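Encoded as structure tokens, the structure appears first; notes follow it.
Removed from the display is one protein chain of the complex; every other protein chain stays in position.
Showing chain A:
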Amino acid sequence: MSRSRSEAPGAGAGDPLRPSDHADSAAEIAQPALGPIGWLRWGWRQLTSMRTALVLLLLLAIAAVPGSIVPQRSADPNGVTQYFVDNPDLAPVLDRLQLFDVYTSAWFSAIYILLFISLIGCVIPRTKHHWKALRARPPRTPARLSRLDHHRESLVELAPGADPDAAAAASVSLAADHLRRAGYRIERYGSGSALSVSAERGYARETGNLVFHTALIGVLVSVGVGGGFTYTGQTVIVEGRTFVNTMLDYTSFNPGRFVDPDGLTPFSLTLDSFDVTYQEPGTPGAGQAGDFAANLTTQFAGEDPQPGQVRVNHPLEIAGDRVYLMGNGYAPHISIRNAEGDVVFDDAVPFLPQDTNMTSQGVIKVPDGMPEQLGLIGFFYPTAQKLESGALTSIYPALAYPVLTLWVFSGDLGIDDGTPRSVYTLDPTSMTQLAGGDSGVDSIQLMPGQWAELPNGLGTITFEDVSSDAPAVEAGSAIAHDADFGGSVKRFVSLSIHRDAAGPWVLTFAVLALLGLLAALFVPRRRMWVKATPDGHTLRIEYAGLARGEDPTLRAAVDQVAQRHGDAVEAALRG
């Protein structure tokens, strides 16, 4: 198999300058002069050697693995919390080793930073060298072509009276034309009566290699710098409500270092409706949700509203931001009246889905209007069914037989002292449970369009049927056989709004890297020589090729040059 040999003649000028321990380089690593500068130089050379690059690459591969085994804070924060609960002894140890933040850990960063320093130290001298090589002429033809791996020779009988020197010149001209047309850069040489053409091609191989490695740096820099200008924010919108793109309306917002949170583009999004389909019961994948679509109205300040849609795989582009659909659920509309009949709560409350059948949980907080603050934990079952234990569960995600059950607490919600509390959790430590659980009072159970008494004569609670204007009936009333609950409960969507400054750059560099890689791996870099030596009434023509790097097709290429040139010479000398 062809292997390039740098000890072969012709190596030298125009060689890609590779790290000194590259497999194709013959040079031995020189002993360092033992001064401080010498050591520095030696250290630098070690860092930019092939072996170091290789070791760092392998280390990087190994170091990336734990992040797939241990849950990561970035990708799966709940998993981390759970891990701490499940492994109370092990988790803190792992945490100290930064195993829950592998990809931002000191050791992972150290590996890739070293790798990229090595890479830069490798690429810069090679680029300089290649720049020169690009403008250099192909090297002098070696004296003894027959020493090369791929060598062919043919003897051409000259016509009687033909001038051998002229024939040699003509045949070398033919070779030069042919090679130039085949994409070689050529240079003619002559020594004594022997004339030759020296040709080289495939500079794109080294160019590709450099583009590839430089593009990797580009990817890293884009991610690093672009991240500073990037933000992501989450918000929840119930059908019929509007979100305004300011910090206030986000439930969470993660800006990069250089983002001005007050400078967000002013636009608003109104959720007109949310579509979803569920696989029919009894079919494969029954209950599987799909075809999610959030139908929005978008509006910029002072402009006309525009319709927009967000679907999975089809984020909505708006003012350089991209809006993604991250989740959805039911938002039961609940109203509460106190004993005097005053409305103290009236809102659609997003309930978080707990399973694929959309069993959902939500929290209602009534801070004012009651003798004491009131808190309710609700469970919503879009298609409720009683388990043998008596507990309810949802057996299908659509609204076939929706039931809402509520636990009631009264006391101090803990929201007055300014401690931030999630709207999705209730802290019952300073509250008394009035209904549900161990309170001895049954939990309240409602279907859309029903109302019930609150315990202790506190008032009433109604689960509004948003699809109907009919007045609510008391809980426990008979339900019509063919009652259709479709649309009786509002939906909400959780949206994620992103400004990604890095993405386009990362993509550009990644594509550049891919193109560079194609050239680096598949463009053959080779030298080719054709030499004509007059020898009495014959012309000795030699062909030789030398691979520069991996070049499995060199043999065939030399054969082809010999064949084509032979034919051309034959034709020229005959004709």
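Definition applied: contacts are C-beta pairs under 8 Å (C-beta built on N, C-alpha and C of every residue); 3 or more make two chains touch, one makes a residue touch a chain; residues count from 1.
Rule of thumb we're sticking to: contacts and distances are computed from a predicted model.
> Look at the options "Tryptophan synthase alpha chain", "C-type cytochrome biogenesis protein CcsB", "2Fe-2S iron-sulfur cluster binding domain-containing protein" or "Molybdopterin-dependent oxidoreductase" and return the one that UniProt uses as the protein name of the missing chain.
"C-type cytochrome biogenesis protein CcsB"
> Quick one: say which of A:Ala182, A:Val259, A:Val473 or A:Val506 touches the chain that got left out.
Answer from the full complex: A:Val506 touches the omitted chain.
> One chain is left out of this view; which of A:Pro77, A:Gly228, A:Gly290 or A:Pro371 touches it in the full complex?
A:Gly290
> Of the residues in chain A, which ones touch the absent chain?
For chain A, the residues touching the absent chain are 1, 3, 18, 21-25, 50-51, 53-54, 57-58, 60-61, 64-65, 67-69, 71-72, 74-76, 79, 102-103, 223, 232, 279, 283-285, 288-292, 311-315, 322, 324, 326, 496, 498, 500, 503, 506-507, 510-511, 513-514, 517-518, 521-522, 550, 552.
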